[in-house]
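Following this message is one structure expressed as structure tokens.
The other protein chains are all here in position, but one chain of the complex has been omitted.
Should a chain be cited, it is by its letter among A and B, assigned in written order, with residues numbered from 1 in that chain.
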Amino acid sequence: MPDPMRIRAVMMGDLVDVKILMSHVMETGQRKNADGDLVPAHYITEVSATCKDKTVMSAAWGPSVAKNPYFSFRFKGGAKGDKLSITWKDTAGGTRTDEVTIN
Amino acid sequence: MAAPSLFSTVIAACLAAMTALPAGAEQTSEEAIAEYHAMFGDENPAELWQLRGEELWKTPRGSRQVSLETCDLGKGPGVIAGAYAELPRWFEDTGKVQDLESRLVTCMTTLQGLPESEVLAIKFGDGEQKSDLEAVTAYVVAASRGSRISLPLDHPAEKAAYALGERVFFYRAGPHDFACATCHSESGKRIRLQTLPQLTTPEGAQAAYTRWPAYRVSQGELRTMEWRLQDCFRQQRLPQLKYGSDVAIGLTLYLARNANGGEMVAPSIKR
Partner (left out) sequence: MKKTRRDFLSLTGRLGLAAAALTSGLFSRIAMAVDTRPAFEATSLKDALASIGVTEHQASAEIILKAPDIAENGAVVPVEVTSKLPGTRSIALLVEKNPHQMSAEFMIPEGTEAFVATRLKVAETSNVFAVVKTDAGVFHAAKVVKVTLGGCGG
């Protein structure tokens, strides 16, 4: 099971300010490890965020997003106490969903 | 370990581009790098290690099925607040001066009953391979944020460890005849774009030591002092520094004591 994301969702006026740190190697498939072997590609391809059954963000990612990705966005329509859910999917069929309560 | 990667850079072009700036124009490279660091804000991937470390600290493991919550890091069983700022230090139960990492190995093996070979299997993470020691170190270090480094060196073994660390610091060896002091005993030195910290003065040692462990963006990993020292030895072409050895602990204690009074900010973000 992939490691959890660290999600901060805080009210900023009438916007929900979201800051996420994801634990993911984001391997491009071009890197060589200490033994000189190519490390296989393994990276997040999709990210989506929902709040109250509405998709508030979706993204297509490639291997040039940095390792242990940081991602921030802002949306209207959420309030303190609402739940925000973030999901990522990767090239190996891995996936992770984490939910937080908006502060 | 420093294998060439896809993201090798065009240093010549960069230097040419930078030296082509008219004198006094725009900003210095120090200012530009400060701006680069500022853009990270508070969002440090080290937090991911801290979260994992917290869970490892609180989870019963090993043959004894206990958590690390009774591990004594020098301030009493389970006390992590400010503990890193007082390490390395003498421990009665092991009869040794220990740094955080070697003390965690002690707790994991004696308290939890985890085999030492398993605890030390992955000392430093690499991509999918994650190190429990690194994660717990990050968690414990974060609990010393804001604490002042305090190494009184009351115990004779601590004084001896400082003397050893100092001796190693100035000891020239290896094919390049490098000592730590070669790069780190004078102010105003730099290598490429990095200023080399002067580690023998309080100001210099504080500036450096308060910021380790750190998330190293060049590796995408959280790196601890044990890693930092081992990697310096590698760069100096010295024999491999043994994890948790008297030399590693002595050097760490030497640097920490030189940084006495400094306020811990680690884990930070570094190149």
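Operating definition for what follows: contacts are C-beta pairs under 8 Å (C-beta built on N, C-alpha and C of every residue); 3 or more make two chains touch, one makes a residue touch a chain.
Worth saying up front: this structure is predicted, and the values here are computed from it rather than measured.
Asker: By the contact criterion defined above, which parts of subunit B meet the unshown chain? Give residue numbers in ascending order.
Answerer: 1-2, 6-11, 13-14, 17-18, 26-27, 29, 32-33, 35-37, 39-40, 191-194, 217-220, 231, 235, 271
Asker: Which parts of subunit A face the unshown chain closely enough to count as touching?
Answerer: Residues 15, 26, 28-30, 40-43, 45, 54-67, 69-77, 91-92 of subunit A touch the chain absent from view.
In this text, only the chains that are shown with their structure count from here on.
Asker: Could you please state the distance in Å, as a whole number, between where the Cα atoms of subunit A are centred and where those of subunit B are centred?
Answerer: Chain centres of subunit A and subunit B, defined by C-alpha means, are spaced 28 Å apart.
Asker: Along subunit B, where are the residues that touch subunit A in the complex?
Answerer: Contacts found on subunit B: 1, 3-6, 43-45, 47-48, 51-52, 126-128, 215, 217, 220.
Asker: Where on subunit A is subunit B touching in the complex?
Answerer: 3-4, 6, 19, 21, 23, 25-28, 30-34, 36, 39, 42, 66-68, 70, 72
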